[in-house]
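Below is a structure I'd like to ask you about.
The complex appears here without one of its protein chains, the remainder shown in place.
Let's turn to subunit A:
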């Protein structure tokens, strides 16, 4: 279980997360919606230990990310896919994928590479294992980014707007892979502006507004007139997103 309890985070005088509570159970796909600047990325960065909390607690399978000794374990259990891919430019696609399994999980190189190649094949990049990031399209880079996260066999996959830097065609090639992962039961925390897609794959949708988690509902309920839509801010957000 991934648990966010009463988390507060401020940058100087600016409060970005204001008492956020969120629980993600194994097998669930939880989408996080919210307008720009509402704190979605910050929440993800708190979960994977890139930001220190001002208050509250985050645990990944009971490992507290605020405790340096437990953070390593917590990080082994969660994998992050970044908006701007964040690949290592001096390494091939395959090396990007195998670095952490070899160095952190101490997997034998040959095994890690075989698994890396299998992952690349799954996302349709079996023949690009030796390409450098700059030789790949945005969509291909993001697929490598997903493989890099999956190679660590995480229990929780954290995805922060993983398609927002991609054009529509590339977006759909990445979303297809995520849909498949969701179907296979991968646990995901999915920050996105792709409302329709979130609706298709999520079990639950949460809505963040100015650092406060306003709504946390099962997907159908979220889009129901007497559910999420009953919240003026949610209705406003959804109608605006649909117009764009």
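In this text, a residue touches a chain if its C-beta (ideal position, glycine included) is under 8 Å from a C-beta of that chain, and two chains touch if they have at least 3 such contacts; residues count from 1.
Going forward, contacts and distances are computed from a predicted model.
Peer 1: Leaving aside the chains on screen, match the unshown one to its UniProt name from "Sarcosine oxidase subunit alpha family protein", "Glutamine ABC transporter permease", "Ferrous iron transport protein B" or "Cell division ATP-binding protein FtsE".
Peer 2: Options "Sarcosine oxidase subunit alpha family protein", "Glutamine ABC transporter permease", "Ferrous iron transport protein B" or "Cell division ATP-binding protein FtsE" considered; the missing chain's recorded name is "Glutamine ABC transporter permease".
Peer 1: Can you work out which residue in A:133, A:211 or A:228 touches the chain that's missing from view?
Peer 2: A:133
Peer 1: Have a look at A:55, A:72 or A:118 and name the one touching the chain we're not showing.
Peer 2: Reading the full complex, the residue touching the unseen chain is A:72.
Peer 1: Have a look at A:103, A:167 or A:220 and name the one touching the chain we're not showing.
Peer 2: A:103
Peer 1: Looking at the full complex, which residue from A:2, A:30, A:119 or A:152 touches the chain that isn't shown here?
Peer 2: A:152
Peer 1: Provide the residue numbers of subunit A that touch the chain removed from this figure.
Peer 2: 48-50, 72, 75-76, 79-80, 82, 84, 86-90, 99-100, 103-104, 132-135, 148-149, 152
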